[in-house]
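All protein chains but one are shown at their positions in the complex.
Showing chain A:
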Amino acid sequence: MPEIKVTPLGAGQDVGRSCILVSIAGKNVMLDCGMHMGYNDDRRFPDFSYITQNGRLTDFLDCVIISHFHLDHCGALPYFSEMVGYDGPIYMTHPTKAICPILLEDYRKITVDKKGETNFFTSQMIKDCMKKVVAVHLHQTVQVDEELEIKAYYAGHVLGAAMFQIKVGCESVVYTGDYNMTPDRHLGAAWIDKCRPDLLISESTYATTIRDSKRCRERDFLKKVHETVERGGKVLIPVFALGRAQELCILLETFWERMNLKAPIYFSTGLTEKANHYYKLFITWTNQKIRKTFVQRNMFEFKHIKAFDRAFADNPGPMVVFATPGMLHAGQSLQIFRKWAGNEKNMVIMPGYCVQGTVGHKILSGQRKLEMEGRQILEVKMQVEYMSFSAHADAKGIMQLIRQAEPRNVLLVHGEAKKMEFLKQKIEQEFHVNCYMPANGETTTILTNPCIPVDISLGLLKRETAIGPLPDAKKPKLMHGTLLMKDNSFRLVCPEQALKELGLAEHQLRFTCRVHIQDPRKEHETVLRVYNHLKGVLKDYSVQHLPDGSITVESILIQATAHSEDQGTKVLLVSWTYQDEELGSYLTSLLKKGLPQST
């Protein structure tokens, strides 16, 4: 039986790095190549030795696909392609290709410059790696080679995130990456057509979560910002250039407008231009509303949000500042943080996950005395808040996606085995498909039932459709033909054609049955009786009395002779071909019942 093999090298049953190996119809594809943010040593990279102990990865893998720019999905890519060694194609969407290198470089800087690690990729490696990238558009079928094709679908979650369909012949796998089934202010919801893949690989990090409504989170966020600003404090929101920052900007802008607030909101210089540039470039990736309004005015040109200048940080009075980088590890956001940390009226709101070792991580863990460069101690008196607006699918979202795609099997990654049993049962019960949850390094084999396409001869098609009821678009129609497997091709033809092509002669099978009838009259009178009887019963059939004394019913022949020993018994010989089996049997049993008295 043909099969699809899936081995998670990371994100089997842990949240951290995603890297999944898929073998489908002889092709090997690597899905994502993520870094585990919690480890400082080689454990942060997926175990590539699993793929092949010796031998080059380029020969073994047909392609690598990256779903989106989050480091736990692409962080190990330069390490993989330049340090371990891979020269084949790497596929990702255009926004991902544009943004990935920025994040990778940023991360490299923290790890090498700040933490002084040595076994890490260099800036040049990042550049070399990106040269191997082939960017794809949504819903564009890309031929990786003659047999393997891939297609990207919108996944929501972050700018450029995509779900990928990998197809070889008629076997296919869909990998979701991280996705979100509910739209937010700047991104739409994930969508896929009823592609009916053999396997759907879905993340399940938030499957066991029932999320607080977005309105409540936003309301609390705005409340905190408002309270701080009202008492004259300053709010620092460290962000990465693209992602939640845009979402929060739109949120604050609307709130400021509604509440008629006067405190200034600033956005780091460079950030605005870059963000605007990317959003304009990738406008088709944002949600409907943004696209509609973008024509009239640039949604990312805000009325209340202005470009920031370093000097503003010293201005008195309340303000809100969005500054990069997001984990407070360097640059402008750290500078501003140092200036404002000492005042308890101020607040810093961390928007998401912070890598260990960064200032962001430290203050979120509760540290309030930080050692800065030059042995300086910084006392943090400002309020530290954390909020997470990350967009992942919950159990309801996962069910929705499965309903949309209609896969034959489901495989869950990114969750803990014990906690996924319930979801597994839920999926199995509702959709009657198998649900798998492999651990890292564990290979799951999924049996598929591929369809084999066969050419059908026009003549056969025409002939078969003429028989029986009219073809119905919704119901399968049964046809009879002969399957010829010749010269590496499959063809369905009518039997006569097959015989001709194969040079075989057709054999005719003929059955003869004897029916005894009690009738003392002469043979020809018996024949007449039989003829009249049959004519009366078989009104829809052609019943004929031939001059030679035999009767034909369609192509079935009936002849009467007298029994050799008993003149009172007549023997009817009923003879039919194999094709007339049904009618022949019917006639025989009819005649066996005897003739009616009257004729």
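Keep this in mind: a residue touches a chain if its C-beta (ideal position, glycine included) is under 8 Å from a C-beta of that chain, and two chains touch if they have at least 3 such contacts; residues count from 1.
We adopt the following convention: contacts and distances are computed from a predicted model.
K.L.:
Considering only the chain that is not displayed, what protein name does its UniProt record carry among "Auxin-responsive protein", "WDR73 protein", "AP-3 complex subunit delta" or "Proteasome subunit beta"?
P.N.:
"WDR73 protein"
K.L.:
Among A:146, A:212 or A:548, exactly one should touch the missing chain; which is it?
P.N.:
Considering the complete complex, A:212 is the one touching the chain left out.
K.L.:
Touching the left-out chain: which of A:87, A:421 or A:501?
P.N.:
Considering the complete complex, A:421 is the one touching the chain left out.
K.L.:
Decide which residue listed in A:87, A:105 or A:220 touches the omitted chain of the complex.
P.N.:
A:220
K.L.:
May I ask which residue of A:32, A:106, A:385 or A:464 touches the chain that does not appear here?
P.N.:
The single option touching the absent chain is A:385.
K.L.:
Please give every residue of chain A in contact with the chain that is not shown.
P.N.:
Per the touch rule, chain A residues meeting the hidden chain are 208-213, 215-217, 220-221, 223-224, 349, 385-388, 395-396, 399, 418-422, 425-426, 429-430.
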